[in-house]
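For this view, one protein chain was removed and the others were kept in their places.
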Amino acid sequence: MAIMRMGYAHVRVTDMAEARQHYTQTLGLNEVAAVDNKVYFRGWDEWDHHSVVLEEGGVGVVKYGWKAQYAEDLAEIENNAQKFGASTERFSKGDNLEVGDGVRIFTPSGHVFEVYHDITSGQVDVGNVNPEAFPRDLRGIGAPALDHSLITTPDVALMEKFMKDVFGFWTAEQVATSLDDDAHKIGCWMTGSNQIHQLAFIEGPEAKLHHFAFRLEEGWEVNRAADLMSMDDVPIDVGPTRHGITRGKTVYFFDPAGNRNEVFAGGYLSFADRPTVTWTVDQLGKGIFYHARELNERFTTVLT
Amino acid sequence: MAIMRMGYAHVRVTDMAEARQHYTQTLGLNEVAAVDNKVYFRGWDEWDHHSVVLEEGGVGVVKYGWKAQYAEDLAEIENNAQKFGASTERFSKGDNLEVGDGVRIFTPSGHVFEVYHDITSGQVDVGNVNPEAFPRDLRGIGAPALDHSLITTPDVALMEKFMKDVFGFWTAEQVATSLDDDAHKIGCWMTGSNQIHQLAFIEGPEAKLHHFAFRLEEGWEVNRAADLMSMDDVPIDVGPTRHGITRGKTVYFFDPAGNRNEVFAGGYLSFADRPTVTWTVDQLGKGIFYHARELNERFTTVLT
Amino acid sequence: MAIMRMGYAHVRVTDMAEARQHYTQTLGLNEVAAVDNKVYFRGWDEWDHHSVVLEEGGVGVVKYGWKAQYAEDLAEIENNAQKFGASTERFSKGDNLEVGDGVRIFTPSGHVFEVYHDITSGQVDVGNVNPEAFPRDLRGIGAPALDHSLITTPDVALMEKFMKDVFGFWTAEQVATSLDDDAHKIGCWMTGSNQIHQLAFIEGPEAKLHHFAFRLEEGWEVNRAADLMSMDDVPIDVGPTRHGITRGKTVYFFDPAGNRNEVFAGGYLSFADRPTVTWTVDQLGKGIFYHARELNERFTTVLT
Partner (left out) sequence: MAIMRMGYAHVRVTDMAEARQHYTQTLGLNEVAAVDNKVYFRGWDEWDHHSVVLEEGGVGVVKYGWKAQYAEDLAEIENNAQKFGASTERFSKGDNLEVGDGVRIFTPSGHVFEVYHDITSGQVDVGNVNPEAFPRDLRGIGAPALDHSLITTPDVALMEKFMKDVFGFWTAEQVATSLDDDAHKIGCWMTGSNQIHQLAFIEGPEAKLHHFAFRLEEGWEVNRAADLMSMDDVPIDVGPTRHGITRGKTVYFFDPAGNRNEVFAGGYLSFADRPTVTWTVDQLGKGIFYHARELNERFTTVLT
């Protein structure tokens, strides 16, 4: 059983015209479909039909898709979820555009996870035969792919148990009130692959989105992304800077609806046997923003 | 069942004093043990006891270690190997310094693979509690970790089948005489994780080493590594440049014994469902050296 | 007549032991002399005896040295200053350690400028014969050289006239209340060479220091400098980020005495005939911090 990656983030936006401009012209995603009040996007280095779904009306996250490696993973994950005590339901091919049958799970954090194995799939923009290293003419930031998301949950330890039991993820990094065994957990950065985090969550309200992130390769691309945001009047929350947690280079910024995005590069490779890194809450500022070494108020209060 | 990574490369060197200087002062590895005619090294971002073993006397690769995620993987991989028709033997805790019981497999390429689950393990140089982003004072290139190796094999297609059947790896990229189904395969870049390659092989003699590689994070580190090699009189084979295959940034260079090393950064993330990239042999030059677009003679002839 | 560069910044620090640690271990300067209550430093890529003088007792700038290309420049600059109406006095070889005769000028901004042609001079750390690209083992940030300073002045337009009339500098960039001819000038970035600024000043009190800056070559070095500051507990004011004005990449930070330092990379080349860039005061935030697009309160209030 293996969850390969966060396959899609389905998010609400208040104004689709503004959102389209932001996600295609500034972030540089490809628009691949528009049906009813939803628009679908894919990064240039993704081969599945889409990785971002925007739905007009409101803000915040509707649900996340998670792509499983094997068809039989669906039943196993469903079983895991039910054993854990989470509600689940089946969904059918076509309920999500170009996505096959799957299992919908209602997480302890109040979010909706859809696990699927089948999705219409093609090839990345540079193709599969003698490909160039990247597309000759990228738009804007030219984000290649969706990377991860950070959400809030009222009970961090419970959500961590859910991700371990149901998805088989492990905790790459965590924040706790102390190093004691009975310390209270404030946040977890979890993964089931070399990606340093596929899902992170911090203590906070149910069903909320902190940010969803796009992967870049190097630090200069993160800095250049910030330059382009200034040119395009995109509000930057923080950055460019480095996270202590994950070591990644980052810019946090807001889409026109007020959902927080991130461009993220670097960080180290996670492995199942790598010791978990623990940050104590007194060092949380440095853990989140390695250079400023303090949180801004927005970090914990602006959620969608 | 999961092979997590290439755990160690065990390689022969002609002169240990020179090798020590190269691997600790230029590459920046930590020397962790010296027993008999072997010296053991670990990168600053590795937590297992060692990732490189140098043995005095000759050149070339003695064997590779592969770390399995679960203890029960050993029996499954042993079974896979035997079904494939490869010779195997068990080895015991202590046969390899600080390494537990394991299975030794003799590959169709003429190499020795040791699969193990247990190895003395500690923590990376920055520790596990409120860690800095990297050690304050790195030596030389400061390579954080072993990454992958490229070997030669008389029968590329057979070796590819071996890695699929025994390790569950998939082919991220390949070189073939054409795009036809019956094309002859010249090389395969294989992985079982997001690492774009964990083992690659190209057509050539049995039991030979093309290079083993250390991971760096960004392109500037690859360029700086080349600067340091010039300062330290390390012979550079090729680079800094980019590979077309894997998109990675690279310098090929030689250790004092003549074994080819690489520093490698970037490349994209592999996933089990990502379409395999195929390079046709007429574009092999560009595939290997994306800028020069031609192989130098050394690439195919200098092996150890 | 030509002022080649800001030759030295002579600055007060409250605690010399802490300052030494900061300037040699974090910034990576070489300590070259210590006499009485003054310590002298030089970057690895500087050939004159020193570029930074620290004097124990207080904070803020004591004076700046400016190196003239020709011996006869001293008389011409003295004459220029007197015509402008500035007070001047001669100083003698030995009044400043290793510095020859010169002219001291009291600027309209309340600062002391010392113009000299002779200073004990040697070679940069990599030498003049078949040099390496940089020293093999840099300490900390490894700043190669002093670059420029930003000061405050009650009358920006008057100080601009002084720098034009006395030093022959031109205004690379400026901030004004509007684009009208009679707009009030808020700040000037001036130079007499390809360096995008050799001296900048903004409206503020007399005789104050905003920051003095060290040159780095590339953006990644600026980001790495910020990493090292976090490791060394150096308070970062702002950054890493980019300036709109000069386009340079920057980190502002504080020495242990509270004097603001900067590491600065990039920016474009200035030329005498390049049109002056004007920023209107409503865009000052973006001009100073291109990504955040707003000033923090410290920028205008923390001076030494």
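A few remarks follow.
First chain written, first letter: the chains are A, B and C, and each begins at residue 1.
Just so we're on the same page, a contact is a pair of C-beta atoms (placed from the backbone, for glycine too) under 8 Å apart; a residue touches a chain by one contact, two chains touch by 3 or more.
Computed from a prediction, not measured in an experiment: that's the story for all the values here.
Only one of B:229, B:245, B:263 or B:277 touches the absent chain when the whole complex is considered: B:229.
Across the entire complex, the residue among B:49, B:185, B:211 or B:249 in touch with the chain not shown is B:249.
Touching the missing chain, out of C:79, C:123 or C:177, is residue C:123.
Within the entire complex, the positions of chain B that touch the omitted partner chain are 219-220, 223, 226-227, 229-230, 236, 239-242, 244, 249, 251, 286, 290-293. Contact residues of chain C toward the unshown chain are 2, 4-5, 45, 47, 67, 69, 121, 123-124, 128-131, 133-134, 144-145, 179, 193-195, 215, 217-219, 242, 244, 247, 266, 268-269, 271-280, 283, 286-287, 290. Mapped onto chain A, contacts with the missing chain fall at residues 132-134, 136, 218, 220, 227-228, 230-232.
One rule holds for everything that comes next: only the chains that are shown with their structure count from here on.
The two sequence copies chain B and chain C touch through a face in which the numbers common to both exceed half of the numbers used overall.
Central chain by Cα centroid: A, whose mean Cα position is closest to the mean of all protein Cα atoms. Chain A and chain B, compared by their mean Cα positions, are separated by 30 Å.
One finds 48 Å separating the Cα centroids of chain B and chain C. Listed for chain B are residues 133-134, 218, each touching two or more other chains.
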